[in-house]
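Missing here: one protein chain of the complex. Every other protein chain is in place.
Chains here go by letter, A, B and C, matching the order in which they are written, and residues are numbered from 1 within each.
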Amino acid sequence: MAYTSVQKIRFDDVDGAGIVYYPRYFHLCHAAFEDFFDAAAPFSYPELISKKRLGFPTVHIEADFKAPLSYGDTAIVTLAVKKIGTSSVTAQYEIRRKRDSALCFTAEITTVMMSLDTQKALPLSDELKAVFSNYL
Amino acid sequence: MAYTSVQKIRFDDVDGAGIVYYPRYFHLCHAAFEDFFDAAAPFSYPELISKKRLGFPTVHIEADFKAPLSYGDTAIVTLAVKKIGTSSVTAQYEIRRKRDSALCFTAEITTVMMSLDTQKALPLSDELKAVFSNYL
Amino acid sequence: MAYTSVQKIRFDDVDGAGIVYYPRYFHLCHAAFEDFFDAAAPFSYPELISKKRLGFPTVHIEADFKAPLSYGDTAIVTLAVKKIGTSSVTAQYEIRRKRDSALCFTAEITTVMMSLDTQKALPLSDELKAVFSNYL
Partner (left out) sequence: MAYTSVQKIRFDDVDGAGIVYYPRYFHLCHAAFEDFFDAAAPFSYPELISKKRLGFPTVHIEADFKAPLSYGDTAIVTLAVKKIGTSSVTAQYEIRRKRDSALCFTAEITTVMMSLDTQKALPLSDELKAVFSNYL
């Protein structure tokens, strides 16, 4: 099962060449990750940060850019969980343009659950493993 | 006396109309405010935040946009202090394009010194008053 | 009548003091302006830009920041038209936090309709005047 987040490309998302600035693709992925928590977890990502003092910093990325997004486009971002480790989660992202369904971007992004206070990796709780397992 | 900060317009500073996105002008002003601390104060703005737990949130802005900045431009941002209150500082900003010295933007931005912990305004220390007074 | 756009505060909207970076308030306003076109005009703002080669660059701002927005907040942005000139439109924006309805920000933002090709102001068409008049 994949989770889908739909996001408008905004006026400031483009670069000097008139297409979406490539770092913004990772922003679209992070926004989808936040939306995923709202939809699939018993707490929001902001609550994970502020109340549990946990976060999922990114440790590794492999990404391919296949077609540009432009101002006026709507991005369809899908997130599927590829691998759940002791502390890590690897998610597979795809971004498509709504207007023609063209695949614009794919990425595998590995994150590690970390204590914001100690900056150390922590094992995923059973609750979080269950959240991610639903989207394997 | 005015403080001057020189900043390259970057690839992502433009909008879908091909000119610098107007909220970015305020970012250029904030970057100049940070550079001003590096140049004129006994501590950096990050140190003010992290060590003294103080900040200068913006409370009021009046701004005029007079000419566009484009990708490839260099912005000359000048900051002069217009008014020092008990807790507040009003700064006058001007942004010019380096290529032709055209005045692109003017703003008066009022900030209030605040405790990050209590979220209350605090009176400016004599040390900070002296820093700002040099640029009246 | 006012137009309302609801926007999540995202992970990157905050600054080094842990609250929403003040230039981002103007980004929230611009996003609301874009959403307003989608809801109220016969063409989207991206279409105005790319097909009609027209834009509404900002020329004047007066803004007050009244309370902070934080990560996890949802911003309720309302836009009402205050004045319609020959080429200009002045909009009144308010941003409230969803969690407690606190008024965080008010601004009057004046824009001028401009040809992207000639960079000259153009008189508003009757069609656009009607769009804005509905939100006076």
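In the analysis below, a residue touches a chain if its C-beta (ideal position, glycine included) is under 8 Å from a C-beta of that chain, and two chains touch if they have at least 3 such contacts.
Just so it is clear, the model here is predicted, and its values are computed rather than measured.
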Specify the shown partners of the omitted chain in the complete complex.
A, B, C
Looking at the full complex, which residue from B:P46, B:G85 or B:P123 touches the chain that isn't shown here?
B:P46
Looking at A:A40, A:A63, A:I84 or A:A121, which residue reaches the missing chain?
A:A63
Since one chain has been left out of the picture, which residues of chain A touch it in the full complex?
16-19, 21-24, 26-27, 30, 46, 49, 55, 57-65, 68, 116, 119
Touch list for chain C against the chain that is not drawn:
11-12, 14-18, 21, 23-24, 71-72
For chain B, which positions touch the chain that isn't shown here?
8, 10-12, 27, 30-31, 34, 44-47, 49-50, 71-72
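Keep in mind that, in the parts below, only the chains that are shown with their structure count from here on.
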Can you check whether chain A and chain C touch via the same residue numbers (shared by over half) or via different ones?
same
Most centrally placed chain - per-chain CA mean versus overall CA mean
C
Where the centres are mean C-alpha positions, what is the separation of chain B from chain C, in Å?
23
At what distance in angstrom does the C-alpha mean of chain C lie from that of chain A?
27
Going through chain B residue by residue, note those that touch at least 2 other chains and give them in order.
16-18, 21, 23-24
